[in-house]
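Here the complex is missing one protein chain, while the rest keep their positions.
Labels for the chains are A and B, by order of writing; each one numbers its residues from 1.
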Amino acid sequence: MAWYLIRRILQMIPVFFGAIFIVYFLMFATSGDPTAALCGDRGCTDATKAALEAQYNLDQPFIVQFLLYLKGVFTLDLGKNFSGRPILSVIADTFPNTVKLAIIAVIFEAIFGVLLGLIAGLRKGTWYDSGLLFFSLILISIPVFVLGFVSQFVFGIKLGWTSPTVGSGAPLTDLLLPGMVLGGISLAYVLRLTRNSVAETRDADHVRTATAKGLSRRRVINVHVLRNSMIPVVTFLGADLGALMGGAIVTERIFNINGIGNQLYRAINLGDGAMVVSLVTLIVIVFVLANLLVDLLYAVLDPRIRYA
Amino acid sequence: MPEPQKTVTEHFVAPVLEDQGRAGIENQLDAKPSNLWRDAWKSLRKNPIFIISALLMLFVLFVVAFPGVFTSASPNSNCMLSNANGSPTDGHPLGFTNQGCDIYARVVHGARASVLVGFGATLGVLVLGVIVGGLAGFFGGWVDAIISRVMDIFFAIPLILGAIVLMSVPVMRQNAGIVTLAIVLTVFGWPQMARITRSAVLEVRHAEFITAARSLGMGKLSILFKHVLPNAAGPIIVIATISLGIFIVAEATLSFLGIGLPPSMLSWGHDISAAQPQLRTNPEALLWPSLMLSVTVLSFMMLGDALRDALDPKGRTQ
């Protein structure tokens, strides 16, 4: 068990540095003059330029810049963004909103995805199953921003059930609809995954043996079918947390939520490299941690893993 | 209800039926030869999901190839601000955008960019993902270790996020277009295909027919291409079909965010973005391109699902 976890942590280290490096490289090494975006069309004085270069360590070779940036990450010194605010404080303001949004999305997709998937899987081959599978296909096919606008239009504007945009402070009630939109596509994937997993486990030999022991149908499903089917679903949910952070860019823009997705969008349009890299680093950290959590859960759910 | 029987027949011998004599060597053949592809085609032909999605897909491809057949109105040049947000009129069945352009014409012409980007990226992902994943799965050892770590790194960057960052690189931004976008989506989309190929290859790698091929003295690469990859083709085709849908969505999302195709190019993503401010007053301008986009994606997703049933027995939904 310990060895398994240590191995997973060791495997995550190159993922962490590699992903940050790719983004850092794209933002800083390819753009020629990174100060150009900040200075705008009119250009800066040489003095301002020099100051900027010092701030971003642009006078150093690229790899040194990167290492200095990593040092900043670990000492929580991320520098300032173009408007002069410390990046860390921007994150502190906006990240909680994104986290709330993502948690609503995960809870929504987990509960409804597993429930509907269980129904479809246990009734494989019936109309319930076909209907739910078709529903999931439709859900997968609708892009997040389309789903966002349509639900904003229907529930926010036409029916008036919820406010079409999220107010300041991002109250949970306002975040409910955006969270469901964000989790919508993943819900379809969870549904399909659960359905396939349940359908496969349902026909497994050990489930037949459990039935032959005289267990009630309810116990066979809860203790043997569902428990075993959850292993791949949990893996998906963990990996999905990172993807949800990425999807938040779109959702947060539609519902005007002050989260890191919106900040990231703004920073990219401004060419604010330091801000972009910091936000992507944050998303990568979330991804890596979520995956480690999944590995831990995996080991709990599947005893075979602990000795692998 | 008949009573249970009370005695046991001591020694029962069934009358000999015609098909029960000496077994002999069974050499009877069914009427028609078949193989995976023929079987797949046979089951697909009867699958309504396949028929519907294939017809839809052909329709979309036809629109992409010959938009002029569906509308004579030009999507750009005939825009008149006097028509802005206008209701449907004769020859303009879906009304007008806030710029006074014909929504119907824009929806028809918008198909091309999205679908081309989708095909381009899928082709790129197929080439890159199948080669990389095939090598990782087949050779194993350190080749696999390195490729798998690189795949993990790319998995940590969500597709849209990676594409946004790469598209914001000046070189890419200045050359934004269908090819550039396809390349960008390939760069962050290949790991999924590589992973599927790798696991499909791993599954057949230890099959006895591979060992038999090795015993013949066949080279490793020759085994990979002649025996391993053909057997991994089912899941790869399925994922490629689904990827088409995913990349079309990705293109629309990037264009929607204003970082995909240049504004001069027609794209559903642009139109949806442009219609956003008028959502309350002119929802049609947003709904029609959204609907076409969703239906296009749905046709590929449904096709992928039908193909999975026929080609990828492990992922079968029936």
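Assume a contact is a pair of C-beta atoms (placed from the backbone, for glycine too) under 8 Å apart; a residue touches a chain by one contact, two chains touch by 3 or more.
Keep in mind that, in the parts below, contacts and distances are computed from a predicted model.
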item	value
Chain excluded from display, named as in UniProt, from "ABC transporter ATP-binding protein", "Peptidase", "Aspartate carbamoyltransferase" or "Bifunctional protein PyrR"	"ABC transporter ATP-binding protein"
Touching partners, among the displayed chains, of the absent chain	A, B
Of B:Gln99, B:Ser199, B:Asn231 or B:Gln276, the residue in touch with the unshown chain	B:Asn231
Absent-chain contact - pick from A:Leu176, A:Ala204 or A:Ala239	A:Ala204
Touch criterion as defined above, residue of A:Lys71, A:Arg85, A:Lys158 or A:Arg217 at the omitted chain	A:Arg217
Residue ranges of chain A at the interface with the undisplayed chain	3, 203-217, 219, 223-224, 227-228, 231, 301-304, 307
Touch list for chain B against the chain that is not drawn	1-2, 4-14, 16-17, 19-23, 25-27, 29-30, 33-36, 39, 207-209, 211-218, 227, 230-231, 233, 318
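The definition used in the following text is that only the chains that are shown with their structure count from here on.
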item	value
Centre distance in Å when chain A and chain B are each reduced to the mean of their C-alpha atoms	23
Residue numbers on chain B that touch chain A, as the complex places them	49, 149-150, 152-162, 164-166, 168-171, 245, 249, 252-253, 256-259, 272, 276, 279-280, 283, 286-287, 290, 293-295, 297-298, 301-302, 305, 315, 317-318
Partner chain B, residues of chain A touching it in the complex	11, 14-16, 18-19, 22-23, 26-27, 30-32, 124-125, 133-134, 137-138, 140-146, 149-150, 152-153, 157, 195-196, 239, 242-243, 245-247, 249-250, 253-254, 264-265, 268-269, 271, 276, 280, 283-284, 287-288
